[in-house]
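A protein chain is absent from this complex, but the other protein chains hold their places.
In order of appearance the chains are A and B, and numbering begins at 1 in each one.
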Amino acid sequence: MRPSKALERRLAGRIADIPVVDVHSHVPSAAPCARTLRDLLGYHYFTELAHSAGMNAEVIAPDRPDEEMLPELLDAMENINNTVQYSWMMELARELFGFEDDRLTRDNWQPLDEAIRRAADDENRARAVLSRANIEKVFLTNSFDDDLEGIDTDLFVPALRLDDLVFGFQDESVRESLQRVTGVELAGGRSLAEALGRLVERFRVRGARSVAISLPPGFEVCQVDEAAFDRVAQNALRGARISQDVHVLQSGMLLKVAENCGHLGLCFQIMYGVVRGAYEHGVLQGTDLPVAGCSLSGLLPLLNGFPEVTFCLSVLSAGQLQELAAYGWLVQNVVLSGHWWYLNVPARIERDLAARLQSVPKNKLIGYYSDAYKAEFALAKFNMYRRILSRVLARDFVEAGFGAEEDAVRIASLLLRENPIRIMRL
Amino acid sequence: MRPSKALERRLAGRIADIPVVDVHSHVPSAAPCARTLRDLLGYHYFTELAHSAGMNAEVIAPDRPDEEMLPELLDAMENINNTVQYSWMMELARELFGFEDDRLTRDNWQPLDEAIRRAADDENRARAVLSRANIEKVFLTNSFDDDLEGIDTDLFVPALRLDDLVFGFQDESVRESLQRVTGVELAGGRSLAEALGRLVERFRVRGARSVAISLPPGFEVCQVDEAAFDRVAQNALRGARISQDVHVLQSGMLLKVAENCGHLGLCFQIMYGVVRGAYEHGVLQGTDLPVAGCSLSGLLPLLNGFPEVTFCLSVLSAGQLQELAAYGWLVQNVVLSGHWWYLNVPARIERDLAARLQSVPKNKLIGYYSDAYKAEFALAKFNMYRRILSRVLARDFVEAGFGAEEDAVRIASLLLRENPIRIMRL
Partner (left out) sequence: MRPSKALERRLAGRIADIPVVDVHSHVPSAAPCARTLRDLLGYHYFTELAHSAGMNAEVIAPDRPDEEMLPELLDAMENINNTVQYSWMMELARELFGFEDDRLTRDNWQPLDEAIRRAADDENRARAVLSRANIEKVFLTNSFDDDLEGIDTDLFVPALRLDDLVFGFQDESVRESLQRVTGVELAGGRSLAEALGRLVERFRVRGARSVAISLPPGFEVCQVDEAAFDRVAQNALRGARISQDVHVLQSGMLLKVAENCGHLGLCFQIMYGVVRGAYEHGVLQGTDLPVAGCSLSGLLPLLNGFPEVTFCLSVLSAGQLQELAAYGWLVQNVVLSGHWWYLNVPARIERDLAARLQSVPKNKLIGYYSDAYKAEFALAKFNMYRRILSRVLARDFVEAGFGAEEDAVRIASLLLRENPIRIMRL
């Protein structure tokens, strides 16, 4: 019923020793760590929650100096100090910057800001933070036309993010960028397919192990034959309105990318179910929402069509979690990946994780990823996950009679490290 | 993992001392308390459950005397004595009427009935019950044409319930009532808008702080321009069939009401997702069901369109709870309100509350409302909620490391009292 505290604590100790691989983040490889407190408090989790709690969006206008903006933001954040998101800030401040108070306020932010600025001077800061977090590798999120030179591939793994390309293809500058980075002159379906192939190849040679995309709820991949793809590609390339066919174009591009993932041994990370821009008055990056009631079934053409490609799936809506677990249970090329965004909440993770562990093959679970914008948050988030994992393994695995303590440690190692390494072919 | 019993008990004691505000009930201000046992056992929760468990609907025919009806109803209720609904009856009987047995049966109902009748003679009974329940204010549910005089506004807060008006507008008597209470002669969109404005104003001057409506699952508010509203209003006003346009009319009325809420500083309480009359053979008030899989996204035009209006949202389907939490997390003018009807079950509340507390700003949560038809049930229901809140704060907040015991008490005070007062501008 309840794990002995002693068992949970022993597991937590063993789990802390496992170096993890973070398969999805937005950490910028050129500036992975915060240089100021504002870099951290500007994280959309804080700005959107503070705004939601009543803060005027102008408080965080980019041109306001820290001395004006931070005290007001911190005042507003008093309303969110019950949340797990707030607890991430406290945890990283304590673990990485020696912060000792219970709450961060307009009265105590300056010493923390100074500590962050001092730490930023250390040119090995990223390595130090990740080492303290016991994170071995962090996946990046790169736009298709990002410059991939100069990435410290000892710490970071590039990933080709497809959203701009697939959902922005009707934008001429996107099409021009694609031509530029691939060297393919786009004329129709065949050349577009070739460009996509070169793009995936371009990322693979720079060390990418996966492509990634977020899809709106209800997105259904449709079958697209070569003639249809050629027709719609030609229309798009000459800037024609293709509103009727935009779904064919998008599906076709996804299918072509999946095909190339198969050829080149890359995983396809899909984050399913976000409505972009749903809330019109939100702050920057704070306008997207989930939709209850949508289903993963629209991905079946992709999953069935490319059995040789591993699809690492995340969902945004609690109503899809059991469906996702069923896909992981049954479909060989589906891996369950982490606990995304609005589902990245301890009470939700705890329930879902127990069910995953009891019903999905243990080699098909990527336990967690940080989705962090700065390395510091990866520490706080993974620490949160490690605590949940310890508790769930203690209660819902060992004490529920599914295996011994050593088996639980072995499962933790798979979820945090071995599965990401094997699945992503690191 | 588990809160120490001692912590949970301390929190329960502190929480019991917080006077609560009940933002939604069906308590009739003229007869807020039961006069007989039948008044309590006639609550649809009991009659529908007993009927569902096999009782013939004729058992509870209005013309049957208590001596015949109550023993048979209580026999049938033996099948529901496992439920939380049954436990409410036991709790109020013990707390308010000195009932001491474990179960209410055909053999022990009479002394309880007598105790209820005796208590009803006290002209300050409502005040005594609410005081015993530590409930400071109770919101009413008033039809648009209710007489609002003579309400004890020290205890009760009127609320304009829109269901009859919006969903019954094609009924001539409804339109006539609206003309009568507002003094506006209805001729088209403009006069209908004016009448709605006067209606909201009429309620506000009598102390109302909110309007309220329940919506069917999948109801999507559409944009309605003045011309369209005028056309459909004119058609409705001359009694034409407007089946194609009924949704335009309903959306238009909601938009007009929301506009007036903005002008007059009233909240909009929306209870989303009930199918009325789904079960054809149900007893009175026992025919409505939720629908799995529906989404709140149909409310976005309202939420986006009136950022100055606070929308207090409740849902009926578990599949929408995480979507609702995401709305509360992101959308400034959305407040999460209570645990409605089919979700008002401890095992469900407990899970949902933990996730709300960990992810939604604490000033955006109205913890609970009673939805009661008699004040006695408000006592039992709030007591149930207080126990759940104590447990969740102990386990998922204090022991999970989100804050100290004092922080937990402060959160409880926000959820039970301060948020309703601030949000409803009491």
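By definition in this document, contacts are C-beta pairs under 8 Å (C-beta built on N, C-alpha and C of every residue); 3 or more make two chains touch, one makes a residue touch a chain.
These numbers come from a predicted model, not from an experiment.
Trainee: For review purposes, identify every residue of chain B that touches the missing chain, sorted by number.
Mentor: 2-3, 5, 8, 48-49, 51-54, 79-85, 87, 102, 275, 278-282, 286-294, 317-319, 342-343, 345-348, 351, 391, 394-395
Trainee: In the whole complex, what residues of chain A lie against the chain that is missing from view?
Mentor: 1-2, 292-297, 300, 303-304, 307, 317, 319-323, 325-332, 334, 351, 354-355, 357-364, 396-397, 400-404, 407, 411
We adopt the following convention: only the chains that are shown with their structure count from here on.
Trainee: For chain A and chain B, what's the span in angstrom between their mean Cα positions?
Mentor: For chain A versus chain B, the centre distance works out to 39 Å.
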